[in-house]
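One chain of protein is taken out of this complex; the other chains stay put.
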Amino acid sequence: MQVFPFLVVAWIVAVGLYGLITSRDLIHQVVCLVVVQSSTYVLLLAVGYVTGGVAPYFFDISPHAKAVDPVVQALALTDVVVEAAVTALLLSFAVQAHKRFGTLDPHELAEFKG
Amino acid sequence: MTPNAVMDILQVTVLVLVAAGATLVVRTRDRVRLVLVLSVYGMLLAILFFTFQAPDVSLSELAVGAIALPLILLLAIAKVRKPQ
Partner (left out) sequence: MTPRQRLWLFAVAAAGLIACYLWAFAGLPGFGNYPGPYGPAILKHVIAQTNATGAVSAVNFSYRGFDTVGEEFILFTAAAGMSVVLRRLRGERKSESSPAEDATKRQVPATSSAVRIVSLLLVGPTALIGWWLATHAQTNPSGGFQGGVILATAFFLVYLSGEFIAFRRLSPIAVLDVAEAVGAGGFAAVGVTAVALSLPYLFNYLPLGTIPGAVSSSGTIVLISFLVGIEVAAAFILIIGELLEQTLLRRAGSS
């Protein structure tokens, strides 16, 4: 249990990268990128976790209770929302590429110049 | 069982489910099925963040990863579909 979350993070990164390399479809590649990005959220939260800690909200508990780290949660929070917008931008690139070249296969798209 | 042990078992279970979910997302090749699998993966991640005592991040991931992102993906897929 000391290292298991980090092993899961490494697994998700490896699997996501494998999908990215062996993909024959631009949409599938964008989704694999989303998977790799999700591994960073798990890593951030796993680093900040305190055994026996509670969520850092003190509305009805004493402010001296042992709580998990709020800084990494703040980072992961803004990350999640911004990732969706950047993924939308990537998808709009894919849509434009399909309109111009008629294909979404990355191997075929690499043959085109300009 | 001590509360710590219960929490541990819960976190390990959800972590294994998340790893399996990631593998499934990568192995799916059909586009429309990919959207649904991604939505389920987003929900699994939200549960994982909840067990890590992060309700804020869990709410964000649920709203974005299980709802907004699959919708955007579905619209993009509809754009590149061959006209029937």
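Going in written order, the chains are labelled A and B, and every chain counts its residues from 1.
Here is the rule we go by: contacts are C-beta pairs under 8 Å (C-beta built on N, C-alpha and C of every residue); 3 or more make two chains touch, one makes a residue touch a chain.
The model shown is predicted, which means the values in this text are computed figures rather than measured ones.
Which of B:Val26, B:Leu45 or B:Ala76 touches the hidden chain is settled by the complete complex: it is B:Ala76. Contact between chain A and the absent chain runs through residues 1-7, 9-10, 13-14, 17-18, 21-22, 46-51, 55-59, 63, 67-75, 77-82, 84-86, 88-89, 91-93, 95-96, 99-100, 107. Not every partner is drawn; the one left out touches chain B at residues 55-56, 59-60, 63-64, 67-68, 71-72, 75-76, 79.
The rule is short, and it goes like this: only the chains that are shown with their structure count from here on.
Here the spacing of chain A and chain B, counted between their Cα centres, is 10 Å.
Every residue of chain A that touches chain B in the complex is listed here, in rising order: 1, 4-5, 8, 11-12, 15-16, 18-19, 25, 27-28, 30-32, 34-35, 38-39, 41-42, 45-46, 49, 51-55, 57, 67-68, 73, 76-77, 80-81, 83-84, 87-88, 91-92, 94-95, 98, 104.
Remark: chain B residues 3-4, 8, 11-12, 15-16, 18-19, 22-23, 25-29, 31, 34, 38, 41, 45, 48-49, 52-57, 60-61, 64-65, 68-69, 72-73, 76-77, 79-80 touch chain A in the complex.
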